[in-house]
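As you look at this complex, bear in mind that one protein chain is not there, while each of the others sits in place.
Think of it as A and B in the order they're written, each chain with its own count starting at 1.
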Amino acid sequence: MAARLTVGKETVSRAAQLNKKSSQLRARIQKNATPYLFLAPGVLLFLTAVIYPTLQALKMSFYDWKIVSGAISQFIGFENYIRAFRDSHFWLSLSKGIWKGVGWAMMIFLAALQGVPKELEEAADVDGANRWQRFKAVTLPAIAPATTFVAIMLVIGGFNVFISVQLMTDGGPIGQTDVLLTYMYRQAFSFLDFGYGSALSAILSLVVFAFALIQLRLFRSRSGEDI
Amino acid sequence: MKNSTKWGSAVTLATSLALLVASLSSGITSASAADPVTITFWGAYGNGGNSTQQDALNKELIPAFEAANPGITVKYVDVAYDSLLQKLTTSAAGDELPDLVRADLGWVPKFADLGVLVPLSSKMSDFKALAAKTYPGSLSTNFYKGKYYGLPLDTNTRVLISNSKALAAAGRTTPPKTFADLTTMATKLKGKKIALFADGGLGAWNISPWIWSGGGDITNAAQTKSTGYLNSAKNVATVQMLVNFYKQKLIPNLITGNKGAVGTSDGLPKGLYATIFDGPWMSGIWTGQYPKFKPIYSPLPAGPGGSISVVGGEDIVLTSSSKNQDAAMKFIRFTQSSQFQLAMVKTGQMTVIPALMKQEIATTPYYATFAAQLKTAKSRLAIPDGSKVDGILSTNLTQAFLGKTTVKNALTVAAAQIDYILAGGK
Partner (left out) sequence: MRRRIAVSGRYLALIFGLIITVTPFLYMVSTSFKSQAFVLSFPPEFIPRPATLSNYSQALTTQNFKLYFLNSLIVAVVSTTASILISSMMAYAFARFRFPGREIIFRTLLIGLVIPAVMLLIPQFILAKYLGLLNSLFGLIFFYVAGSLSLNTFLLRGFFASLPLDLDHAMQVDGGNAWTRYWRLAMPLSKPAVATATCHTMGACIRGLINCHSARHYSIYYFPALLRSRPHCRGG
């Protein structure tokens, strides 16, 4: 039987299972290989095609990276990172990128806030909740879906900005239109300074990753699911 | 049983998907291995949607070369200009470069520095003879650390282009020939809402012609020092002249990066700008969009240093990973032939060989001014970080134009920053 091969444990216990209460569902699947089977193709592909190259890029950020295969790159420790922290242009572009995202995110939040049912807020008011409690208990959960959405789109939006800026202005005339990604791109592909470009992207990723995690946690704890 | 069918069908689906994918990949990678030698040549001839250059190459020139060199096949791969540098960089990292590349002249020192190009001056026995036939300015773009890494393939330069109506408004029938003419013209154009001159930026491509014509330079001849050269008295005078025009609104703020300002390709035919510096490609833009406009081409206004313009164009380079270097060098020689050069002239390019000027002008008469200007035109700094120098010049000069600092100060700061780049800094 094909089923036995793929989901061994599940088939063995199936006969018994049928009569059992559905509340045992979770307990059973916890021990199961099923989730791993569902994850396997995606995780394998992801580790190979995204995580491995990411680690390579991370490695570059600690070198004065010579692009050509076979050339010897010099290990320079955190020099690229130190340079990034002193690079005023980098921080300017970073703040600009975030600023762009903020304007956009505010619109989504505003739209979501308008969707919070007035009745709920009023009910909370009657129950004697103060402003902050009301915000925590009513408003925040109501706008939670918008929060996750914004968290994702902030990131994706940043990437899309790159394409239009790159096409229209190439970051020029004097880097005034640089967003972070065009600046990074120029470091890497115009100046062939891949070590520095990688360091910049590592910093950016870390910043955005932290943002995303915070927002996710905020959202998840509201919807009762644990992270 | 029902469940096992489900799993079964999933497996079938996945398998068929994998098979489909595998068959696709195998279909694409099958290469023709029967040819004795195949050389691959990357370029962006098709850029701008113009297929005539690619056609000339694929249908006329490459077949002619292959007929004359039995056993050699040339495979031209057209890459969009915007992605060519990225593709070259990525390929250099993966050791997958083609044999030959039609490279933007600014990329030659960059890739020579990476060590992925063959120094043609050491490898081609007839290099000197070939090089001697080309414009010196175009040839010098291939020079890096004592060797030449390519040969000019096509070229262009900037000349003065004027609008006759705007000239008439300044009481002239001929374009300004000298810096002094410009200053005279400036006084006559005041208050007439016609700009004396317009340009789209302050990078090396824009400012170098002014600096060289003014008798100055950006660095010393050895390209090792900028301080003492860029901030020389001659350069301060030249740039100050431009800044004065800018302050009188005779140079529009397009030059300092106002994206909303009318571009030079529209402003000149509309008579908003009296003169611009630009290349031979403008003619094609105007014939479509402004069919009635008759541009006047003339040499750049001469200053104390003469009328010196800046060289643009592309070079042909050979990669050190090429396994067919002899065959590739044969093709490089072919690109320097009158057959190749004149066929490309017909498609709108300028030849790199001044001896072919007569035939070139017979095909395209307005090239005459450009060809004459090319005789003395110079190339920008041939260093790997040339694009950083662009950024330094435009950032600092913009400050001076906007009146936020003096010309002398801006040039001194820029010179120090260029010194840092020349010394290998980042």
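One rule holds for everything that comes next: a residue touches a chain if its C-beta (ideal position, glycine included) is under 8 Å from a C-beta of that chain, and two chains touch if they have at least 3 such contacts.
Computed from a predicted model, the values in this text were never measured in an experiment.
Colleague: Which chains here would be touched by the one that got left out?
Modeller: A, B
Colleague: Among A:A57, A:A84 or A:V138, which residue is in contact with the omitted chain in the full complex?
Modeller: Reading the full complex, the residue touching the unseen chain is A:A57.
Colleague: In the full complex, which of B:G279, B:G303 or B:P384 touches the chain missing from this view?
Modeller: Answer from the full complex: B:G279 touches the omitted chain.
Colleague: Considering the whole complex rather than only what is displayed, give the residues of subunit B touching the chain that is not shown.
Modeller: That gives, for subunit B, the contact residues 2-3, 6-7, 10, 13, 17, 20-22, 24-25, 27-29, 46-49, 51, 78-83, 86, 89-91, 93-96, 104-106, 156, 200-201, 203-205, 262-263, 265-266, 278-279, 281, 285, 287-289, 310, 312-314, 380.
Colleague: List the residues of subunit A that touch the chain left out of this view.
Modeller: 3, 7, 10, 14, 17-18, 22, 25-26, 29-30, 32, 34-36, 38-39, 41-43, 45-46, 48-54, 56-57, 67, 69, 107, 111, 114-115, 118, 145, 148, 152, 155-156, 159, 162-163, 167-170, 181, 184-185, 188-189, 194, 197-198, 201, 204-205, 208-209, 212-213, 216, 225, 227
Basically, only the chains that are shown with their structure count from here on.
Colleague: Just curious, how far off is subunit B from subunit A if you go by their C-alpha centres, in Å?
Modeller: Distance between chain centres: 40 Å.
Colleague: Which residues of subunit B touch subunit A in the complex?
Modeller: Touching subunit A from subunit B are residues 3-4, 7-8, 11, 14, 82, 85-86, 89, 92-95, 110, 114-116, 200-203, 256-257, 259, 384-385, 387-388, 391, 394-395, 398, 426.
Colleague: Any idea which subunit A residues touch subunit B in the complex?
Modeller: Residues of subunit A touching subunit B: 1-3, 6-7, 41, 66-71, 83, 167, 169, 172-176, 188-193, 196.
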